[in-house]
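Sending over a structure as structure tokens; questions will come in a sec.
Yeah, one chain of the complex is gone here, protein chain that is, but the others are all in their spots.
Chain naming follows the written order as A and B, and within any one chain the residues start at number 1.
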Amino acid sequence: MPTKPETLSNDGSGQGGGHGAGRHENVLDVDDLAVHFQLQGGALSRLLGLQARVVKAVDGVSVQLRRGEVLGLVGESGSGKTTLGRALLGLVPASGGRITYHSASKGDRRVSEMRGAELRQLRTDLQMVFQDPHAALNPSMTIEEAVGHPLVIHKIASGRALRMQVAEALERVGLSPVERFLSKYPSDLSGGQKQRAVIARAIILNPEVLVADEPVSMLDMSVRAKILQLMLDLKQEMGLTYVYITHDLASAKYFCDRIAIMYLGRIVEIGPTEEIFANPRHPYTKALLKAIPEPDPDRMVPRDLPRGEIPDAAEPPLGCSFHPRCSEAVAGCGWESRDLRALLEEHWTRKLEAYDDEKALIGDLDGLDRPSTTAKVGKGGAGEVRALLDRIRAENPDEPLWSGVRGIEPAGNGVEVQFQPADSPQLRRAGSVDVACVLYPE
Amino acid sequence: MTEIVEDRVTPVDAPGATVLEARDLRVWYATDRGPVRAVDGVTFELHEGEILGLVGESGCGKSTLGRGLIGLLPEGSARDGELRFRGKDMLKLKPREQHAMRGRDLGMIFQEPLTRLNPLMRISEHFSETLKTHDKSISKAEIERRSLEVLRVMGIPPTRFHAYPHEFSGGMRQRLMIALTLVLRPPFVVADEPTTALDVLVEAQIIRILHDLRANYRTALLLITHNLGIIAEACDRVAVMYAGEIVEIGDAREVFSRPKHPYTRELLRATISLRTTGLNYIDGAPPDLVEPPPGCHFHPRCPDAMKVCATRHPVLRQHDGGSTAQCWAADLADGLADDLTETERTPLPREEIAVADEA
């Protein structure tokens, strides 16, 4: 494993990096950050003045980026990892909470309150590498123009000096001989070469922090390792700090010092890489680890994986967001009406022959779609609906949903199922990591 | 709670009858610069209830091969060689007969399920249309019975049968696509990167569904992917493609634990997995398939290249352990190429590959 620059402590005796005094142990402090997006409804709902739905892309995230480390943000799509990465650069505005940048040379700055010119100035210190190198380059700019543009924008160099610095940056990322690439357009380069150009553009301003959003996932597998190696080399040479956003735990394991596992806008587990992999605690982390397809011929297709997919972020599950998919769920996870719907549908998928009769008894399921800890079902008589639910329960008595049921009361022609309400679990210390799961209480 | 898809998977017995057989199959397509030799002479067989993984870098021709087997090719492309489905050479059939085989005999699962589903049609209508295309007299009850049965195997509840495609999540849509392909029970199915657009956990669900097809339907499946992990987990055999050719093919376990071809070996080394302790990569980029390099197409990037590799094209040969590879160095190592002269055996001086000559 290539050596990673040590995390520097507060004594200020920092070597490498070329940044001056006044260093703080952390480069970035994120405190209870929220990024919410208003969903534009359809034309009809806007005409009717219906309330716009809010997606909580990042919802109450606190994390520290330590100087010189590689922090991994790992999660599936919709986990909020990309939004968090963008918020660090101020590319998306924070709806709540604070982001503080402890600049090595310019003191503390509040990213979450910056606007306009101040924010643009910040980009000389915080930079980004994008997932799709082809889309990240302007198709009508040559590589020389594209890589040199940050220097032009910030009026740092022009003319010969500009050319020199562009050549140096291209040399640094391995695009040499430089003359071969200067006048090329993005469409003339291969995927790996384009990503090198994107990296060159990001490092030309000599930033402190690089946010890399899935930098290798769109590249061919023969070249992924090469680009990761380049990033590690650059980190060494330039004293960079990385935020590495990925869905790929395997590359995160190799690349990161610390890893934050994200699910539906929250960090569910965060800790040192070795600990996360050696001893995963959150059921979601365990599931991710089990699901990675490993090129190991002795491995079989994993079978006991979470069902379903990441739910709608505009209406996340009550309680713990992961509970509907969790294999270790318990009574206090926040069971609710939509889980009952899923349970019924699952039952019918298994027992297709009983579907027509039982569906008639249960009636329409759409009433269960509104998140609630009470769920009214049935139209064929309270007693019969109750009996059906009991039968379904008997089929699989270990189903954790039932443990979360406080009571089933007759209501009209059906029953009302009452669930035990629960809050979303907070990150809590467990060993050397922090986990947000009811299984790891205070 | 765990996944609801069927868990009883009957163990697969010895491979059944040959379903598909390609001999020296070539698929070229036209460009203004001349024909692109996307598939240039591949030979393999696929049996009932067997999953063959097809792996390679992008641009190696694996997608073209997949589409070429089904006959879904862009205008200006042509096929040559032999392609037998249950003994019958499909390349000799009339276009109309070939068309009739698609869906019924040859199924295809695509990467982007949403683009293949009509947003204005309910799921039930999709099934009804698919089934009626191949059997006009099928009854409504029969359509529903067969559709719900295949949806059950895919883990889609019957309550969703009349929903529209946009009401489903990405993984559900891919299950729908698989269900729509399988409802006709084709003996042979090509799945082209079926999980690339999906999340890790959903990917694992879909891979398991595909893996179980051979038990549930005795389907012969060609699984195209760039993910070696998926091949290792789900496939019985694996074919490694490079520059339009299958350079190595054999039992997945054998190929992964004892790769014969240097390309297979390097590809495995370059893959970042949980066990990765150092970064490796293959220098250089795949060749231009309009004018592939002479001799072995891999020789400019090959760490084992000998002088013979730059002049003479290697031949597919069976090696110890049962896998087949086309590589002079592997032949030599296994004592299969004793006729090579001393000069032919000398290492090929590597041409300088610039750092950035890469894929």
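Note that in this section a residue touches a chain if its C-beta (ideal position, glycine included) is under 8 Å from a C-beta of that chain, and two chains touch if they have at least 3 such contacts.
Note that contacts and distances are computed from a predicted model.
Colleague: Using the UniProt record as the reference, specify the protein name of the hidden chain from among "Rod shape-determining protein MreC", "Formyltransferase", "ABC transporter permease" or "Ion-translocating oxidoreductase complex subunit C".
Modeller: Per the UniProt record, the undisplayed chain of the complex is "ABC transporter permease".
Colleague: Of the residues listed, A:A136, A:L264 or A:V433, which one is in contact with the missing chain?
Modeller: Of these options, the touching residue for the absent chain is A:A136.
Colleague: Of B:T43, B:S124 or B:T159, which sits in contact with the chain we cannot see?
Modeller: Selected residue, touching the omitted chain: B:T43.
Colleague: Just one of A:R110, A:H154 or A:R370 touches the chain that is missing; which is it?
Modeller: A:H154
Colleague: Of the residues in chain B, which ones touch the absent chain?
Modeller: So the residues of chain B touching the unseen chain are 23, 26, 28-32, 34-35, 41, 43-45, 75-78, 80, 249-250, 312-313, 315-318, 322, 324, 339.
Colleague: On chain A, what residues meet the omitted chain?
Modeller: 89, 91, 120-124, 127-128, 130-132, 135-141, 149-150, 153-154, 198, 201-202, 205
The definition used in the following text is that only the chains that are shown with their structure count from here on.
Colleague: In their complex, what parts of chain A are in touch with chain B?
Modeller: On the chain A side, the touching residues are 1, 76-77, 174-177, 180-181, 190-193, 196, 219-226, 228-229, 232, 247-251, 253-254, 277, 287-307, 309-310, 324-327, 329, 344-346, 348-350, 352, 355, 359, 365, 399-401.
Colleague: Which stretch or stretches of chain B touch chain A in the complex?
Modeller: 1-4, 7, 57-58, 148-149, 151-152, 155-160, 169-172, 199-205, 207-208, 211, 226-234, 252-254, 256-257, 266-268, 270-282, 285, 354-356, 358-359
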